[in-house]
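A single protein chain has been omitted; all remaining protein chains appear in their positions.
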Amino acid sequence: MATVMHVGLNHYLVLSALLFSIGVLGVLLRKNAIVILMSIELMLNAVNLDFVAFSKYSGNIDGQAMVFFVMTIAAAEAAVGLAIAVAVFKRFKEVNISYFEKLKG
Amino acid sequence: MNENFLITVLLLSPLLGFLINGFLVRYNNKSHLRAGAIATAAAGISFFSAVSLYFKLLGLGAEERTLHTVFFNWLNIGTLNINMGFTVDPISTVMILIITGVGSLIHLYSVGYMSHDAHPAKFFSYLNLFLFNMLILVLGDNLVLMFVGWEGVGLCSYLLIGFWFDDPEKAAAGMKAFIVNRIGDAGFLLGLFTIFVTFKSVEFSELSKMAFAPEVGVWGPITLATFCLFVGAAGKSAQIPLYVWLPDAMAGPTPVSALIHAATMVTAGIYMIVRLNFMFIAAPTTMHIVAAVGAATALFAASIGLLQTDIKKILAYSTVSQLGYMFLGVGVGAFGAGFFHLMTHAFFKALMFLGAGSVIHGMGGEQEVTKMGGLAKKMPITYKTFLFGWLAIIGTPLFSGFFSKDEILWKAYSSPLGSKFLWMIGVVAAGMTAFYMTRLMCLAFWGTSRVDKSVKVHESPLTMTLPLMILAGLSLMGGWVGVPHIFGPIPNLLEGWLEPVVHDVTSEGSFLEEWMTMTASVALAGFSAFSAYYLYVLNPNLPKEWAQKLKGLYTLVYNKYFVDEIYGWAIVRPLVQLSRGLWAYLDVRIVDRTTYLVSDIVKGTGAGLRLMINGNVQQYALYIVFGVLISLAFIFAR
Amino acid sequence: MSGWAKLWIGTDMGNGLLEIIVNTIKIALIFFAVVSTVPLLVWVERRGSAFMQNRLGPNRVGPLGLLQLAADAVKFIFKEPFVPDAADKVLYFMAPAMCLLPAMLTFAAIPLSTPFTVMGHTFKMQVADINVGIIYIFAVASLGVYGILAAGWSSANKYSLLGALRASSQMISYEVAMGLSIIGILMKYKTFDLTKMIWAQTGPFNFIWQGHIIQPLSWLPNWGIFFQPLAFILFFTAGFAETNRLPFDLPEGEAELVAGYHTEYGGFKFNMFFMGEYGHMMTSSALITILFFGGYALPWSGGGPVQVQEFWMSHSSWLSQVIPLATGEAASVLAMLTHLICFSIKMGFFLFVYIWVRWTLPRFRYDQLMDLGWKTMLPWSLANLGATTALLFFARYNPL
Partner (left out) sequence: MTIDDILFHAFAFVAVISALLVIFNKNPVYSALFLALCMSVLGAMFFTLNAYFVAVAQITVYAGAVMVLFVMVVMLFDLKRESEEILKFSPVTTAKVLAAALLCGFLVGTSWLGVTAVKDHLAGQVAPGTLSADLEKPIDGKIPKSIISLSAEDSDESTIKATPEEARELLNKMGGNPNPDEDLTAAEDAKLVEKATATESKGEPIEEFGSTVTLSRALFSKFVFAFEAVSALLLVAIVGAVALARSKGGTHHVG
């Protein structure tokens, strides 16, 4: 019990794995495009946690720098993703992912 | 200035000229003065660097006269290591002086000659590109780099022969030159491969350090390599059986004929053999072949030249014949003599081509000698300079051609690799040369005028006559650097210059024999020249009567022995038919079917897989997850 | 010892129980301090606005109308809780708390005074000493948007939603200008730590030029505003927009949106929004004080207990008799009290300026507001940042 409760690197990794898997499940299951985007953000956050934990436990600052880049890219992704969602919403009055199938050539 | 800089300028100046004229000047720009000024300046700068390099070399000791520079490492694959390196040594110095010097004069000449052309910038850019490639060819310190230049000049030759590609005949002449040259280049490449496989090196400096034991027999690697290289040389330098392209190449503008097809490119084969003299010397079989082919070409081409009526064709066959001389020279081991003739020939043949160009220019495009005559008065400068060329080529004593030709003939007579038979052929060819050249003079410049009334004959402008005058001077004096020993204690400068790098076969022969052979050839040449004068000036009707009497022989020679027709019938036609057959059966029935089968399989697979790609993004995400799972499973299963 | 206490003390948990208790007390104190300052501010606002408008304001209940505050509080608490029928109940109830919480959390990082020592224990006048204090405050303040959005959306009222969207886009827009405006001064202080910033502003005006300390105008205090006046103006203006106060109170513009995002709120829930707004105002004033006006430090003076003693001895004749007696712990307590007073005065001034401006300036139009934020303040912030960077570079302020 003591070893399980005593926090080490693996705890962070397991938490990250759980969050990541939840994100994957969200991407697979939800029909709402915006919620799918949120799930992707969740996955990115899980990875961020990994980076920071490794950074701490290896004493190397590079992990934190990576988090920075992940965050920036996530922000850009959210901006563009939401813009697309807005465009789709304007057209179909709903943001169901199945409407994206209609976007062909 | 250090040599790296000079070599860089030497090489890059024409390249820069090419780039400026080729890309910065508009295609339809008709300003021949501007394009010509740029190109001539580029060639002039290059010539200046060449002269500087020559003096730099002169300042060094006889054995150290090699400047080497490496720009960068070009290829490094396995044991093959090729640098972009350039060597300036006595041989290449002479070559770059000829190339840039004669080249500059011809550029200058072209400014006048191309003044009425629609695309002068294109023409001058090609000329500059040719100079650049030719310099790479002669300066490259290894066979591969030489091959780069070799192909580059071939390309420029093609482009310039077909410069007026609106005329299908001229375009076809360009293609012919290109294709025949490819056959030779294949030989060159095979030789290159053989050398690399056998000696693990393609660098001249390394190859020359290897001691080659003379090789007897036919199948030794050196013999094989040198033979293959000679095939390449025969293609580039228009020897039997690959000479057919050169006469057709006269379709190009006359300055091109002078620069590429007389003075420089066609001598690349000779240059290559002289460059690799240490290797050819070790392959006597090849040397015999070289000498035999050279002699045969000299005689054969000269005989065709006897009856030609197109002024440029006469000069073209003359070039082929003179090239044959050079091969005869190098073939009997007289590399220095062959190289000497290369140099003098560059002067007087360039002069004669340019003179012919001047005549054509003055006649408004007329090339048939039968429609000329009596031009001496109308075009005095052209006539006088042409006269120098004529005197040089027929071997008038003290003119440049005399020294070089007689040295070759003497070496053919006396060298251990030569024979009296080869000498005989050479002398006969020399006689024929004197005959047809005199005939040309008679028909074009002497005698009565047969010029059409409508043509206003005029002398050419100064930009054209100035190069003629300079070259005339060179035709007279160019030979004085290689005066043979029998004329007393005058030093043979060229021999001394080339000695460190070129190893001639020592010939045996007495003083008396040398005098006798020389007298014989000069006498024969003189007799032929006089008979030509007799036939075409004094009794202009006699040749026609003789042609009637010997109708069969006349037809045969007039039609160039039907060589082109034989090639067409024996090689080209079967090839075309074979290709047709392969297309109809192999390609359509087997290759196409196979490719269709493959494409059908791919299309079928795609049609099947397309069912997976239905636009449902979440399904795609599921595939990604599956992929990740499979990769993870692999990691764990290991 | 009870089980819980054993758990806390038996582990290597900092200094154990004492720290927990002290922190809890601090949290409670700060919370109540903020909450109880709000009525005071309301009173100041009402009385002040009245005087500005040449009227009297609340003056009947208690002396100077001070007990009016208590009456108001009682009214807020005992009002009937009213919930719109179409509202999203959970969020409707959570929104006021979501608004108040960030205000409190930000104030937790503000250092109010120097630490003091009593009986061998040193206490910081700050709930959380965070070494990235300033950006922590920015981060937490940016969470305040959720409360407003939740309130606006859950009310199921068009005015509310529009007000909420206005408020949140306004806050996000001005956050950018606000954050950028202070980067210049942060570069000057070379820290994110608020306490270190205060210490960097002690003493007379001086700066480093090419490795030399230069004191050209030693009659000025070494405050940030003299180095970055433009940053102060920008930050101060953005502060109005962040707190949604006039002239930037578009989200609750009563002429257009009834009352914005809290249209449907009443009673104590409304009171919590109100407290959140005043909390933001206090944090904002505190930040201005710390960034530009030397924080709790006495002007011209150093920040240590000795300097405080010197200050009192030179400024007060009767205290100069008593002060020398204060040594050790007593001196630190004295310094703490002095600094707390100093801080309160400075912060109070800016709180008053907030109120003053509210009753002086008219409201902006919404597009004017956005133009001001994006097209005026953002470029000026960037220009200020660039100029400061260049200046610090050429001054070789931060040799590497």
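Things to note:
Chains here go by letter, A, B and C, matching the order in which they are written, and residues are numbered from 1 within each.
Keep this in mind: a contact is a pair of C-beta atoms (placed from the backbone, for glycine too) under 8 Å apart; a residue touches a chain by one contact, two chains touch by 3 or more.
Keep in mind that this is a model prediction, so the values were computed, not measured.
Although it is not drawn here, the omitted chain touches the following shown chains in the complete assembly: A, B, C. Residue C:130 is the one among C:130, C:230, C:259 or C:385 that touches the chain missing from this view. From the options B:77, B:213 or B:635, the residue with contact to the chain not on display is B:635.
Counting the whole complex, the residues of chain A in touch with the unshown chain are 3, 5-26, 28-32, 34-35, 37-39, 41-42, 45, 48-49, 52-53, 55-62, 64-65, 67-69, 71-80, 82-87, 89-90, 95. Residues 618-619, 622, 625-626, 628-629, 632, 635-636, 638 are the ones on chain B that touch the missing chain. For chain C, the residues touching the absent chain in the complete assembly are 7, 11-14, 88, 91, 130-132, 135-136, 138-140, 142-143, 145-146, 149-150, 152-153, 161, 164-165, 168-169, 172, 175, 192.
Quick note on the criterion: only the chains that are shown with their structure count from here on.
Arrangement of the chains shown, judged by which pairs touch: an irregular graph that fits none of the line, ring, star or complete shapes. Separation between the centroids of chain A and chain B, computed from CA atoms only, is 70 Å. With centres defined as mean CA coordinates, chain C is found 34 Å away from chain A. Centre-to-centre separation of chain B and chain C, using mean CA positions: 90 Å.
Contact of a single residue of chain C with at least two other chains is seen at no position. Of all residues in chain A, those touching chain B in their complex are 24, 27-29, 36, 97-98, 100-104. Contact residues on chain B toward chain A in their complex (touch as defined above): 614-618, 621-622, 625.
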